[in-house]
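Have a look at the structure that comes next, please.
Missing here: one protein chain of the complex. Every other protein chain is in place.
Lettered A and B in written order, each chain numbered from 1.
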Amino acid sequence: MTVLLGYAFGIAWVDALIRLLVVVLTMTVLVMLLTYLERKVVGRIQQRIGPTRTGPAGLLQPVADALKLLGKEDLMPHTADKWVYQFATIAFFVPIFLGFVVLPFAEDIGVRVGLPLGLFFVIAVSSVGIVGLLMAGLASDSKYALLGGVRAIGQMISYEIPLVLSVLAVAMMTGSLDLREIVNAQDKVPNAVWQPLGFFLYLTACTAEMARRPFDLPVSESELVGGPQVEFSGIRWSMFQLGEYANLIILSAFGSIMFLGGYAWPLAGDAAWPVQVLLSIVKTFLLILVFMWIGATFPRLRIDQLMSFAWKVLIPLTFVQIFITGLVQTYDLPDIIMTVVSGGALVLAAMVVRRNVSKTGRRPRAERVAYIRARQAARAESRPLS
Amino acid sequence: MVIEHEYETVDLNINMGPVHPATHGVFRAVLAVDGELVVDVDPVIGYMHRGGEKLSENLDYRQGIGIQDRTDYLSQMNSEQAYVMAAEKLAGIEPPPRAEWIRVLCAELNRCASHFMFLGAYGQDIGTFGTAFSYAMRERERVMDLFEELTGERMMYSYFRVGGVAWDLPAGFERKVKTLLRHVLQGVNDFEGLLSQNEVFLARTRDIGVLTGEQALDYGLTGPMLRASGVDWDLRRDEPYSVYPQLKFTVPLGQNGDCWDRYNMRIQEIKESVKLVEQCLEMLPAGPIMPDKMPRMLRLPVGEIYVRTENPRGEYGIYLVSKGGNKPYRLKMRSPCFCNLSALREMCIGEYLSDAVAIIGALDLVMGEVDR
Partner (left out) sequence: MIGVIKAMGTTFKTALRRPVTVQYPEIHLPLPERERAFPLLLWDHDVDEPFCTGCQACERACPVECMTVTMRDNPKQKEGTSKRRKIVDTFWIDYGRCMRCNICVEVCNFDAIAMNNTWSGIERSAYDRRDLVMDMDELMSKSMAGQVTRWTPDDGSDEK
């Protein structure tokens, strides 16, 4: 659709402008819808009913929120780094929005479908947003924000790796980085069936990448009261919220494309385009619902557990997945072997993790206390009380 | 291992509170952190000091009950019980048996409500997205509805009187309590499903803030905090008051003295309280709820007395000095939270920032009681 629209004008910059407009408008509307949906879903899980006051069934709640946020004063700490602080919000949500550009929602519907390096593009731009969090954390001149920013960096960089590696296994199966080709290759069986382990890893890494529970350490409300966003207010804060939910949409859509067969499965890709779009949307929302369900269920992890989970559990498992995929691809083994081994590895990993989830690289408490005492003693020695 | 720092690093002082989601009221902790490692904790209290002890000196024994409600605003019935028991013992008044049973019934229901508040707030501290909180509030609300029916108030009951209780149970109360107990058990069940065996929750609370039994005794911990460390001490059983000797219940004990044990203590105590309430309903005698001859204005003889009860948070004590007259000369409240709080530093140093939140949460602080 939009592709046709752009070509109709035939002018490059009009084309680009229209595409950008489509991205921004779709994302904003979708994000508004998602904030409403999250409230309703979480409300149901908690035996509440969620928003009901604004509009029919509370549908206008996001609009009311947006208006409220627009009306709020744009506060900035006196000692904040002005430019970095103000630029941080933009640096956070623009790269996230960019990820939307290459996602195909039907055979030829999308903002810029058919990019040969589509997968690479999504991965590349989605990790740039981290910079915005770090900027916000450093510039706010608040200790909570600083800790949140540092946590965000550590977490996002760590979880970027299993995320990339788990989708890499999919790309290996298809032999292409073009998202359209990946979708079309799944017209019979979605990749999640062949690679249950990869799908699980992707979901886990995504949850961390979006900083949602149980990996919401950067924004942990009960410890850091909002992390990097703690000093932001009004419209700037809403930008963070926008970016977070946009991330949720994009990674869910991306996940549905990579693992659930996007628009192709189960109608084999020759359905009419509205049906294909509907399929993509349904799959995306299914994933979003799963993320919300996870988010409403779990407490959050501690930072060392989080990191050790990424480096000691997720990354080795992605290697397992890649290894199996490579083996099957190289020796032309039947695909079912991949399913069995991958599923087996998932169950095995679950059993191992069950027993050892609290075992991290953290030293025993006695050593930590000894370290603190030694440092205090050393400090007292070097700086005697005057 | 001591890392040799090439550059000198400074500890970050983080001011947590008095307005912070994890500090349950107006508690303030100044944390010195080295990265995520908590190096020092400096608890600052007193933001909610209302002078309850001094105020009580100017209120007669009926008016003073209101102060007890507001001291520990999550376990009002239990604190009221301590207060009226102190006055009764000093005056030599024997409350009629029905009043005693009603008191124990209310106190145990209140224990359920208080522990639900803890469970909800603790889930929130550990980081569930309000799910634990709303499960807990759901059941707590039912208990409060019941108390509203009984006493007319949702929070500040002022229901116990010196000598008995203010009103008898309303019609159909037993049936409603039985329905309520079913709901309470369902709430406990939900919590066990949601948190008790959840690996993420276990990872966050197992082996965090460990106190051995000796340490716990040294710091003067009481209540679930003490029992989590494996010290078998429950005033309801070891120094029985009211009608507790006639009731059968077990005192749950923890093994490790970590945060998970403290959480589990509350879960188990709710179950025990449910059993106690059931027994109370069975054995509730008929009869008056106040002694026949109660003076219009109670005047206590000269003397002093210390009475302690097992509150949901620990040992709540009332030290009452009377110099005659209708008002106490001095009223000292021994608040369990204040003593439990003293172990905070011992537990927090060497843990991570997130653990500090979990530890503070496990204390089940009620600042109204700490500051009084």
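We adopt the following convention: a contact is a pair of C-beta atoms (placed from the backbone, for glycine too) under 8 Å apart; a residue touches a chain by one contact, two chains touch by 3 or more.
Note that the structure is predicted; figures quoted are calculated from it, not measured.
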item: Contacting the left-out chain in the complete assembly, out of B:Gly46, B:Gly152 or B:Gly325; value: B:Gly152
item: Residue among B:Gln76, B:Ser114 or B:Asn198 touching the omitted chain; value: B:Asn198
item: Contacting the left-out chain in the complete assembly, out of A:Leu333, A:Met351 or A:Ala377; value: A:Met351
item: Residue in contact with the excluded chain [from A:Arg48, A:Lys72, A:Lys143 or A:Arg375]; value: A:Arg48
item: Sole residue of B:Ala136, B:Val162, B:Ile289 or B:Leu363 that reaches the chain not shown, by the stated touch rule; value: B:Ile289
item: Subunit A residues that touch the omitted chain in the full complex; value: 43-49, 52, 293-294, 296-298, 350-351, 353-354
item: Interface with the undisplayed chain - residues on subunit B; value: 59, 62-66, 131, 135, 138, 141, 148-153, 156, 158, 166-171, 190, 193-202, 288-290, 294, 296
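The rule we apply is simple: only the chains that are shown with their structure count from here on.
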item: Complex interface listing, subunit B residues touching subunit A; value: 1-3, 12-14, 20-22, 33-34, 36-37, 39, 123-131, 134-135, 138, 194-195, 198-204, 206-207, 210, 349-355, 357
item: Subunit A to subunit B touching residues, read off their complex; value: 42, 45-48, 143-144, 146-147, 213-214, 216-217, 220-223, 225, 295-305, 353-354, 357-358, 363, 365, 367-372, 374-376
